[in-house]
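One structure is given below, represented as structure tokens, and several questions about it will come after.
After this line comes chain A, so read on.
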Amino acid sequence: MNMGDHLLSWILFTPLLGMVVVLAVPSSNKYLVRWVANLAALASFLVSLQLVLRFDTHAAGFQFVERASWIASLGVNYSIGVDGISYLLVILTTALTLLSVLASWSEVEERLPAYYAMLLLLETGILGVFLSLDFFLFYVFWEAVLVPMYFLIGIWGGERRLYAALKFFLYTMTGSVLMLIGILILYFAHANQFGVRTFEIADLMRVQLPIAAERTVFWLLFLGFAVKVPMFPFHTWLPDAHTEAPTAGSVMLAGVLLKMGTYGFLRISLPLLPNASQDWGIVCILAVLSLIAILYGALVSLMQKDWKKLVAYSSVSHMGFITLGIFSLNVKGLTGAVIQQINHGISTGLLFLLVGIIYERRHTREIAEFGGVAHRMPNYAVVFAIAMLSSAGLPLLNGFVGEFTILQGAFEVNPWWAALAVPGIVLGAAYLLWLYQRTMLGELTNEKNRQLLDLNLREWAVVLPLVAAAFWIGIYPKPLFEIVEKPVAQIMDRLHRTELHQKEVQP
Partner candidate 1 sequence: MPANFMPSAAEYFRFAPEIILTIVGTLVMILEAMTGDRDKSSLGYVSLLGLAAAMAAAVAANNDPGLAFQSMIIVDGFATFFRVLVLGVGMLTILVSTNYLSEAKANSGDFYALILFSVVGQSLMACANELIMIFIGIEISSIASYILAGYLRDDRRNNESALKYFLMGSFATAFLLYGVAWIYGLTGSTNLGEIRTVLSHGTAPTAMVGISAALMLVGLAFKVSAAPFQVWAPDVYQGSSAPISAFMSAGPKAAAFAVMVRVFYTSFDSISNQWEPVFWIMSLATMVIGNFAALQQRNIKRMLAYSSIAHAGYVMVAVTSHSAVGTAAVMFYLASYCLMNIGAFAVVTWMARDGEKFVEVDDFSGLAQKQPFVTAILTVLILSLVGVPLTGGFFGKFLVFKAAIDSHLMWLAILGLLNSAVAAYYYLRVLVVMYFREPGASTVNLPPVAGTLRVAMLVTTLGTIALGIFPGLILGFATQSSTLGK
Partner candidate 2 sequence: MPTTLLERYFPVVLQAILAFAIGTLLIGASAILGKRVRNAVKNTAYECGMTPYGTAKERFSVKFYLVAMLFILFDIEAIFLYPWAVVFRDLKMFAFFEMLVFVILILAGFFYIYKKGALDWTAEELKPVQHKIHVDLMPADPVPSEKVTHAA
């Protein structure tokens, strides 16, 4: 199979092909459906691995760019490409999809073909967001992600799934329609200034807007991205969606879907609106919102009685770190943010998978129902400990690398930011350790937990890759930093140049 010239298209559409195949399999044969779905996810992961082999870390700009006209009269192109930031997210997406499909083997029984089809469709949607170089294409994929996620939560979710699914849909939809207006303003500004109708992000960078207009556009785009991240105070859909979603849904949601928001800031807000992004007022507001998210998320996590909800709120806190890193607007902060995106995907993904494993056995997520589980499931307890420590940011595990770099970046801008974020880490350690203590340690008090079985082979296969990745990034993060270096430098370059430009113009 020669994928040489269209590697990214192959990556993008392999899950879609897989979806078609899954739907074509007779739905009565559940075993076959499961195998086909797993193979489809595996295939798309293997296709994306080609990227690992061929991606050039030292090259600046986008690689494997493909461009074709889609809607000529509007100037919409199908143009996709990959740089260091999206490269990491693409691999994370395909890997996490594979693991969540594998994890669903015994969890989901109803309407199997549709379930796997939705997961694979979701994968295509998310990959599309990360690969798009055309703002319109970006928006199309951005919105398209809503549909499979809505069904995943709504059909295969927990008890309050309807409410959660609807809330998720309406929040994100409202955010993204406002984003659409921002996109259109940029589009028309470009058409007016250069006489060319285009949605290419690279071209839209040339647009010069008056600062007031740029601020308006920034806030419009912000609403779209912030709902997805989610930033405080747009986060209220997240706990509901996470708690009600099936395991695979939660993993995808926390692991990659939230990254769409932060990716939007990195790929679009900063390069396209450098003046507004560096506007001190805006930066302060965003930093404060991030700090609130960090502390508030951690505090609320501390109070949770539901295992999954605890992990969900911890996501709010961790995503706060990422946005804090981004709006530190320096090399350290941005690098940390990009790396933390991956780390959060790994550690929170792992946590959700583990919650899913225990939920499948006990059908409850009440923390009070557990205790002393380590006696019955020693291996599980070990893996859970690793996941927890990685999420809490223990050195030598992945979480530490990202958070530490972000804190360095924040410190450079304003020591107070770092000082206020550190309690978030402490609280994070607190709620996770307390969770561990209440569930894994102590005496085995609840009779129902006596029958628990330890991890089986398939579950090992699901968790081991993530554990390995957590250690690898924690011990030897250098390759990651190398990958991120170029794109971050590019963003910084873009920010600095406008800064200089501003200075030249103003006096």
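By definition in this document, a contact is a pair of C-beta atoms (placed from the backbone, for glycine too) under 8 Å apart; a residue touches a chain by one contact, two chains touch by 3 or more; residues count from 1.
On the choice of candidates, all candidates are chains of the complex that A comes from, given by their letters.
All values reported here derive from a predicted model rather than from experimental measurement.
For chain A in this complex, the touching partner among the options 1 or 2 is candidate 1.
Residue ranges on chain A touching candidate 1, taken from their complex, read 70-74, 111, 139-141, 143-144, 146-147, 150-151, 154-155, 161-162, 165-166, 169-170, 173-174, 177-178, 180-181, 184-185, 187-188.
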